[in-house]
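Can you read through this structure? Questions will come right after.
With one protein chain held back, the other chains of the complex are shown just where they sit.
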Amino acid sequence: MVSAGIIKTEWVKEKLKKYGIVVVLFLMIVGLTLAEPNFIRRTNIFNILTQASIFGIMALGLTFVIISKGIDLSVGSILAFAGVVAASLAQSPLATNKYYPNLGELPLLIPILVALLIGLSCGAVSGFFIAKTKIPAFIATLGMMTIARGFALIYTNGRPISNLESMTVIGGRVFGVIPIPILVYAGAIVLSWVLLNNTKFGKNVYAIGGNATAAEVSGVDVDKNLIMIYAYSGLMAGLAAVVFAGRVGSVHPGAAQMYELTAIAATTIGGTSHSGGIGTIWGAFVGALVLAVMRNGFTLLGIDAYWQQVTEGAIIIVAVIIDMRKNARKD
Amino acid sequence: MVSAGIIKTEWVKEKLKKYGIVVVLFLMIVGLTLAEPNFIRRTNIFNILTQASIFGIMALGLTFVIISKGIDLSVGSILAFAGVVAASLAQSPLATNKYYPNLGELPLLIPILVALLIGLSCGAVSGFFIAKTKIPAFIATLGMMTIARGFALIYTNGRPISNLESMTVIGGRVFGVIPIPILVYAGAIVLSWVLLNNTKFGKNVYAIGGNATAAEVSGVDVDKNLIMIYAYSGLMAGLAAVVFAGRVGSVHPGAAQMYELTAIAATTIGGTSHSGGIGTIWGAFVGALVLAVMRNGFTLLGIDAYWQQVTEGAIIIVAVIIDMRKNARKD
Amino acid sequence: MSAESNLLEVIGVVKKFPGVLALNNVSLEVAPGEIHALMGENGAGKSTLVKCIAGIQAPTSGRIVFKGEDITEFTPKKALDRGISMIHQELSPVVHRSIMENIWLGREPLNRFGLVDHKAMYRKTQEVLAEIDLQEDPRTLMENLSVAKMQMIEIAKAVSYDAKLIIMDEPTSALTDKEIQQLFRIVRALRDKGKSIIYISHKLEEIYEITDRVTVYRDGTYIGTERTLDLPVQKMINMMVGRDVDELFPKTPCPIGEVKLEVRNLSHARFFRDVSFTARRGEILGIAGLVGAGRTELIQTIFGIYKKASGTILIDGKEVEISSPKDAIKANMALLTEDRRTSGIFPMLSVGFNMTIASMGQFMNRVKLLSGRKISRKSEEYRKSIHVKTPNLEQKIMFLSGGNQQKVLVARWLMTQPDILFLDEPTRGIDVGTKAEIHRLISELAGQGKTIIMVSSELPEVMGMSDRILVMCKGVATGIVENTPDLTQDTLMAYATNTMNQETA
Partner (left out) sequence: AGGRETARDGYMVGYVCNNFNDTFQTYVMDAARDYFVEVDDVSITFQDAQEDVIRQQDLVNTFITQGVDALIVVPVDTSAMTPIIRAASEANVPLIFVNRNPFGETTPPENVYYVGSQEIVAGRMQMEEMGKLLGGEGGVAILMGRLDNEGAILRTEGNEEVIAEKFPNIRVLAKETGLWQRDQGMSLTENWITAYGNRLNGILANNDEMALGAAEALRSAGRTDVPVMGVDAIPDALEAVRQGILAATVLQDSVGQGGGSARLAHRILKGESVEQVTWVPFVLINQDNLDQFID
């Protein structure tokens, strides 16, 4: 009896260590369900996943960046820039403030491709500077953050671009049930997962973050791969812009401010290490869910908004502390 | 003749490499003076230094943090929290919205000490978690950023605390000439310089960032030093809060948002490396000046506000590229 | 010996890591004024034991008694205070800081205001450097020193603590003869002052040269302690490996084919000039020389890591342009670099990853995606064949012993099946048993018609393995000699110091 009990606690401890953050997520879900049965309803679960989708998609790109020992502060601004340009091409012909007054209705694919392309290009530019001039990623992407935001403002003159009827399809549901943002998110997860785990590019990402000099000597074209890494992060920001436009039906040049921090936090909560070489797509997903569940829970529990901030900070810290225990030395 | 010319260019190139960022600053100053003679007037120089002082003081603390291979995202929020509490103790008895209605006029020293103490404590708490639980500094200070901001909002209920007549002395001038914020900044520079270069603590900061294991086995108490590093960063944020309150005569719980990014940018522009072990106080000062001169220049030249953002991003990137050349391998 | 007369006693120490029992009930006794060798295969637990003694790790159980007192608190600071200092096997210095700051880290001299006294620090550093005969400005940054000099400074630092017990974990792996002799002079002087030294090395001749007693471990268990002079080589190897190792350099003769690689008048702006040589299929070309001769830079330039100033490289008689390691790898070359830590391992990543990263092209499936199964099958195969001691392939390589890390790197490059393989100090830090194994693999490759170019500072290794030997001195190729049985170490040294003419004359 006693020994069975000990084995059980040992087992729980072991699991807790190995899957720290999943356990945190699980406990949050159980706790919230008990406190507020509405929490576990299908609509609410869909809400949470939809809410996670935008910064969650960004977190996928950031996972590549952070594993390679970099950082990307520009994804929020890239979303805004890619978003407003795409939006200007997706306005319905009857829009009140039409950006291109003579533009007819374009096929939905065009604004989507434009958003992806802008994201990819902005990311590639940051990557280019990081690779070729060796400036710190922090500076290159901080610069890109300001520049892309500036372009979004210039392009729109500070005003939102709205009436994106065609794009709101993306904010809708399949068979009236599953929200499309969730499907897009799922697709991005699968794509990122395969890229990171089953391609040379993915292995190179780990190698560059693990030891760039050794990677170079092992024949990895570090510069080229760095450019690709930031381009991918930009691409994900562009995809997030599409989902954003679809959900909101309007894109504001000030959109997605500070999303970079949320996305980086999601990645880090999921166990991706800023010292490079360590991280998983799965972790980025769980990390994004932890944040989304937490915010959803705050509202359901009716916690005072000022106290939410304090609690949010504390929960992030505690979640990562629990997760860290899996790396703890045993001795 | 020709050879003299070559020597001269060689010499310039050499200097440009070694003191890259100073040269950038110098060129900015020359360019602005030519474009707008007002630039070089004493009042404007004082303006620039005063404007640099708040995020410049934060950048001093961040220099310690970044040299030790850390990051501190919480300094802006700490400024706000320390600032509002100090402000509530410094309101003039006749203030319109008195926070403590029955509180008489306290000696100026009390709010100042309170601000410093709050800053120090918040920093020490982040440092404690980073040292003892090994969570990434990014997460610990992101948490502190949200928490301190939350406390600032809770403390004030979202309202500014104003009528700080006693504190505005700090925003004033000595002999009616030199603005006190500049003197405080100068004092903080000297203090930080001595700490970093002439104390055991400073040597430990470099060692921890350069090679934490090497420091540990040489008998350095890494945990204690980490706590001190973040406490110092918090202390500088508290000092910045004092200058802020003195200059503005009012503290808003939403004050200094994103100042952390500006301060980190100043530090990084000044050559402090995010890979640890490298950085100087002098660099943090020059970096802060580059940013302050740039922003001042934008206004003097009347550059369109939207384009300012784009230009700011580009200038930061270019400045750091020029500065990086000093590290370039020769072969 | 009785407990009182021993400076250090280790009694029944056990150290467990997740999935690894690194030390299983081991003991050790070190007397005052003794130089005591620790021997054992890679992963036997030598470093783990001395780390416990130096307070870097705490043993899981067992006692460590120093000066008659049980050690209970395991921190480096406490150990240093007690009088135990250590030269670390895998530790790099704080590279961006100066020599003097590295030496006095954690114990900087202070002036009367409590501030660091840089003048005193400078002076004291000069004294320390004088002792090891190193002419360097104490303010020089560590990153500007060669590996050998850095290592000498680590040695000087450990000595400067004025400790009772100094632990040296493979201090000579980055040194050549001149510095090694310097080190031995220091070690003997310390012994004469009554200090004790624990000395770890895989180089048997060193053990016989300076140690008084030897303790041998195998797989984390204690095998025995003997007076060095009473212990024949074969017996020592047998104690370590558990069997006899028949041949250290199992060079199997094989047919030598046509010229594969030709280097013509290759120069580098700083490191070497006008080097020409050829290497044939099936040939092992050794490169010998003193530290600083430019051997590493020569092969790294051929490999595209450094930019050449002039000269041409031909493969199979055709000129090739190689400007990056990627080009070199495309041309079917591979390079095992000299510095394991900076350009070799990916410390946070798994053993499997570290083995396979250079060969990913081999593991694609039909849709051009990597197959995890293929990857693990191949790495498992190599893990077995060169005896990498690791609980599993998922283990982070940083948790392997130094020698085992080196084995993984050897595996990485063997796996690429290169036509031309450059090996820079391939068996640094590898135990005798495995050394033979790696030598056998190298020979086998040569037997398959591959071209091997091997830089080694161990003359017996160069002479045991090579078909021909290129000798360098101060950036110049002073000779290429056939490795005939009558070639002597002295002849090679004469080339290496460029005193050949005086010698023969």
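Every chain is named by a letter (A, B and C) in the order it is written, and numbering of its residues begins at 1.
The rule we apply is simple: a contact is a pair of C-beta atoms (placed from the backbone, for glycine too) under 8 Å apart; a residue touches a chain by one contact, two chains touch by 3 or more.
Since we're looking at a predicted model, the values are computed, not measured.
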item: Chains in view that touch the one left out, judged over the entire complex; value: A, B
item: Residue among A:143, A:171, A:277 or A:313 that touches the chain left out of view; value: A:171
item: Residue in contact with the excluded chain [from B:117, B:178 or B:300]; value: B:300
item: Residue in contact with the excluded chain [from A:111, A:249 or A:287]; value: A:249
item: Contact set of chain B toward the excluded chain (per top definition); value: 36, 38-39, 41, 43-44, 47, 50-51, 54, 96-97, 153, 157-160, 162-163, 171-172, 244, 247-250, 252-257, 295-296, 298-300, 302, 305-306, 308
item: Absent chain, residues of chain A that touch it; value: 36, 38, 41, 43-44, 47, 50-51, 54, 96-97, 153, 158-163, 168, 171, 244, 247-250, 252-258, 295-296, 299-302, 304-306, 308
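Convention: only the chains that are shown with their structure count from here on.
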item: Between chain A and chain B, centroid-to-centroid distance (C-alpha), Å; value: 29
item: For chain B, residues that touch 2 or more chains besides their own; value: none
item: Numbers and ranges of chain C residues touching at least 2 other chains; value: none
item: In the complex with chain B, residue positions of chain C that touch it; value: 54, 56, 76-77, 80-81, 86, 88, 91-97, 101-102, 105-108, 110, 114-116, 118, 268-270, 306-307
item: Chain C - residues contacting chain A, complex; value: 15-18, 57-58, 60, 303, 305, 324-326, 328-330, 335, 337, 342-349, 353, 357-358, 360-361, 368-372, 412
item: Footprint of chain C on chain A - complex, ascending; value: 194, 197-200, 202-203, 206-207, 210-211, 213-221, 273, 275-278, 330-331
